Each structure stands twice: as C-alpha cells, then as structure tokens.
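The block underneath contains the structure these notes are about, expressed in structure tokens.
Every protein chain except one is present and positioned as in the full complex.
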Amino acid sequence: MYTYPGIETEETQDIILPAAPHIQIKDLNVHIEGKHILKNINLDIPNNSVTSIIGPSGCGKTTLLKTLNRLMDDSKNVAVSGSVLVNGEDIYAKDAEVTHIRKKMGLLSQRPFPLPMSIFDNIAYGPRIHGERNKKVLAEIVETQLKNVGLWDEVKDRLDSSATGLSIGQQQRLCLARGLAVQPEIILGDESTSALDPISTQTIENLLIELKKDYTIVLVTHILRQARRVSDYILFVYNGEIVEFGKTEDVLLYPKNEITQQYVKGFIS
Amino acid sequence: MSHVNRRLRKEKIAKILMQLSGISITASLFLIVGIILYKGLPYLSWEMISQTPQGGFYIGKSGGILNAILGSLYLASISTALASIIGIPIAIYLNMYVKNGSFFARSVKLLFDVLFGIPSIVYGAIAFSIMIWLGIRASLLGGVITITLLTIPIVVRTIDELLKTIPVDLKNVTVSLGATRWETAKILLRYIKPGIFTALLLAFGRAIGDVAGVLLTTGFSDNLPKYIDEPAATLPLAIFFQLSSPIPEVQGRAYASALVLTFIILFIVICTHILASKQKKHKI
Partner (left out) sequence: MNIRLIKDSIIQKVSALLLLLALSVVLLIVFGLGSKSLPLLQDQSIWDILSQSVWSPLKGDFGFLPFIMGTVWVTLISLCIAVPLCILASVYLVEYASARLRNFVLPLMNVLAAIPPVLYGVWGVLFVVPIVGGWVAPLFGLSVTGYSVFSGGIVLAVMIFPIMISIMVEVLQTIPQDLKFASLSLGATKWETIQKVILKKAKPGIIAAIVLAISRAFGETIAVLMVCGNIPQVPKSLFDAGYPIPALIANNFGEMMSIPLYDSALMFAALLLFVIIFGFNLISRLILNRLEDKI
C-alpha cells in the first residue's frame, strides 16, 4: 500500500501522536561477535528536529544508527536486546515486519550508492516496490522529490540516463530524493557528507535543515562544526554508552561531563 | 496489507528455491562419489592394485591394473615436474622482470588464462599430428609432452595469483637491502612455498585425470611402463576401455579402477586444502 502526497490512508492516520517522541530507545544492548558494542541505551529522540550523534570513531554511533532501521540484523553474529519504539511500535518485536519498518526511515549513507539503473528508476524504485504501478503518479513522485532536493533542473533532460553519470554531490542528493520517495517519517544520515566537496556538503546540510519541518532527522557525524551547524540536539556516545544528551549549545558550549568536555575541546578524537 | 504479504511470500518461495538449488548442487558431488563407491567397492581387491593384467584379463580372468596406476603416476609426476620447471620461472619473470601492470604482462596473463580453458582434446590432436610428422609412435613421451603443455597454464596462473598476494612492502624491503631481482624472487618463493605445492597438486590432479590428451598420444600397454618411448597405460583410459566391455567382471573392474582414481583425487584435494589453509595462516 503506497501513499503519495495528498492522499491519506489508514496507515498514516492512526500513528501521529504529536506530543510523543517518534523514536524511543529502551534498554538497548547490542553485541557484535561477542563484543558489547552498545550498552544500556535509553533515549527519546525529539520530533521534527535534527539530532546529531557524535563521538570518537569506534564508539558505536554508526551501530546505533543502523539499529534504528534494523540494518544490523543483516550482518552476521549480531545480538540485539531491548526495544526501539517507533511511534510506540517496537520494531524489535518478534512479529515486527522489517520492510515496513525500513520504509519509514530513509537512510543516507556515507558515500552515495545509486542503484544500477536510470535516474528516474532510482527514485521510482521504492514506490514501485511498494505497489505503485501508475506511470503518471510515478512521474509525479520523481519530479516532486527531485525538486525537493534541488536536482530537478540539473537532471530533468536526462532522467533516462544512468545515475552513475552524475557527480558525487548530485548522486548524494539523488539518494536523498530516493529515500524521500517512499514517504519516510525519519531520515537517518550516516556521515552523509564525508565523501562530498564543501559546496555539496553545504547543499545537503541546508536540505536537512529545511526537511526537519516534516521529518525527524538523526545524523551520525564526526565533524563538530557540522553538528553545530545543523543540529538541534546532540548525543555524545563514548565506548558504547550515552555520555551526554541535550540541546546543541548546551552540549557543545557547556558540557556537563568531563569526557564530553575533552571531546568537544578536541583532546579525544 | 495483502501487497506486503504477497511480497513476503515471494521472498519465502525464492529462499526455498535457492536452498533447493544449493542442496542439489552439493548433493551431486556426494552422488558421484557415492555411486562410484557403491559400485566399485565390491570389486576392489589387493590383486586389482598389485598386479598387471594377466592372460585373458579383458575377458574377466585374473590380473590387476598396476600398469595403469603406475603409468598414470609416472605420466602425471613427470609432466608436473616439467610444467613447474617451465611454469615457475615464467611466473617469476612476469612478476619480477616485467613492469607490473604493463600491457605486455597483462596480455600474456590473459593469454595463459585463455590457454587454461583450451580442452585437452585440442592439445592431444596437435601433439598427435606432430608425432606422426616426426615419426614418433604413441608413447609415454608423447603423453608427457601433451600433458605438460596442458598443465603449464595452470602452474603459471596459480603461482602468479600467489605472487600477487605478497605485500608490496615485503618486496620493497628485500629490494632496498640491495638484493637483485632473482634474490628477491627467491625470498618471495619461500614466502609462498605452501601455495606452490598447492599449484603443483592442482596440476598433478588435472594431469592424472586427463583422458582426451593421452587417448591420442600415449597409447595403452599391459606391461609396466619401463621406457619413455613405449606406449603406457593410464588409469582413466583403463577405466574407459574396461567400461565399454560387455563382460560384467571387466565392467566391475572399471568401477573398481574408477574408485582407485577417486581415492587418488580425494587424497590430492585434501592435501591441497590443508596446504591452502597453511598458506592463509602464513599470511597473517
């Protein structure tokens, strides 16, 4: 069942509870190959805002992000306990249906990975999978989403050419549009600008700030300046544990914890 | 939600199909070994592997296939030795003396890859016509030449792949000590020693199992192979000939011979596997 702009279905109606946070993480523990990667994570991620996860490399921030849309399940030897509630629904419940969960969350990975098909098909891929066959509707979705990420004018004449011909910055925007086309509620970004040039980085950052009106955004980043520029909240993770969580300026300017202070000042990286 | 359910059902069906294909492919191996074991075991005896064919062997009377076993072992050992004498220097040359990644090196490697895929019947046919031209009759020598040509590409390509896995730093360290290219190559060879044995075993396995090449060049003989210019029996040919006999005893011997060849091959494969895992440990 696919929904496109302007048409509401049962699926979208019964889940919006404005006050409650979109994502609630309760007692989350993740073991990978016997190693304790995430320890007792408890967290409410605020709605319609950008939350950045920061921390030294290897601290578990990417694992935390991938736990949110169950991409960790796909790797071997991963044990997850605890629960992640999205709109009150536990995505780690036994009867939870994975594709439906993942559809709610767009993922923007480190490097852009356009699917091996044309620009048009890249965007139409998601809607088609979820059952949309109408060509006119598909064309509409493609246009809307490409406009959303400011790519329409650049590619509208070559929608049928391969997506790999785009520049890397364009590719990343295409990937964002592709994610938006399945009507997610949440956008997850995994160091999404680390492969991009400064100008493309800025474009993506501005897009994310704009998108937070409609989406809940969670980013992993190792660039403090980027975290400061785009995020409303910051989560500092160290050794698999949450050390500090709060408003951006609170965490970055007046960190309460000593480790956070050292990280923010650049003593730990 | 029926759309989602349909998609999930598709996923399940696909997974079952994939499992079935995997099972049937793996099962084919056990089926082959199992059938040969089942049919061959009753006919396998000490006499089979310790005697040469006696009078009336091919109508079911006593004797064994020692001539073929020895013939095959000789043929495969000599060919593998020759192939390694020729092949290893070529692999070293391509890695140490020729500029890596050059057009020449790449095309030569490509050519060896292609030669690797040329069937033995083609080698056999060309060797056969050369032998006629030179007036050489079917003999162990003819077989050795054919099989050597067949196995050189295997040796070259396997050892080349091994040399490629050596860290560049190791090469640089040796070179920076002032070693010549040959001295460096000797160090590298020591480094990939288990791998070289793997390559030789692979070549040996291919050599001992080949029929089409020896069919045209080596001939067949009931005597133990003594001279290189005389025809010699080989195990695969012994299997082939005995199997086409209408006499049940002789057919039974074909099954037993097949079993002997299976054992030899399994022994080689197990050795290769052990050596390969040794090479892997060596790397870390």
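Just so it is clear, A and B label the chains in written order, and each chain counts residues from 1 on its own.
Just so it is clear, a residue touches a chain if its C-beta (ideal position, glycine included) is under 8 Å from a C-beta of that chain, and two chains touch if they have at least 3 such contacts.
These figures come from a predicted structure and were not determined experimentally.
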{"item": "Candidate in contact with the missing chain, chosen from B:65, B:254 or B:275", "value": "B:254"}
{"item": "Options A:110, A:144 or A:257, residue touching the unrepresented chain", "value": "A:110"}
{"item": "Given B:49, B:86 or B:224, the one touching the chain that is not displayed", "value": "B:86"}
{"item": "Absent-chain contact - pick from A:69, A:170 or A:221", "value": "A:69"}
{"item": "On chain B, residues whose C-beta touches the chain left out of the figure", "value": "7-8, 10-11, 14-15, 17-19, 21-22, 24-26, 28-29, 31-32, 35-36, 39, 86-87, 89-90, 92-94, 97, 106, 108, 110-126, 128-130, 132, 149, 152, 156, 180-183, 202, 205, 208-212, 215-216, 236, 239-240, 243, 254-255, 258, 261-262, 265-266, 268-269, 272-273"}
{"item": "Residues in chain A touching the chain absent from view", "value": "69, 71, 74, 76, 99-100, 102-103, 105-107, 109-111, 113, 115-117, 125-126, 129-130, 175, 178-179, 181-182, 188"}
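The working rule: only the chains that are shown with their structure count from here on.
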{"item": "Centre-of-Cα separation between chain B and chain A, whole angstrom", "value": "53"}
{"item": "Residue numbers on chain A that touch chain B, as the complex places them", "value": "1, 97, 99-100, 129-131"}
{"item": "Chain A partner contacts - residues on chain B that touch it in the complex", "value": "1, 3-4, 7-8"}
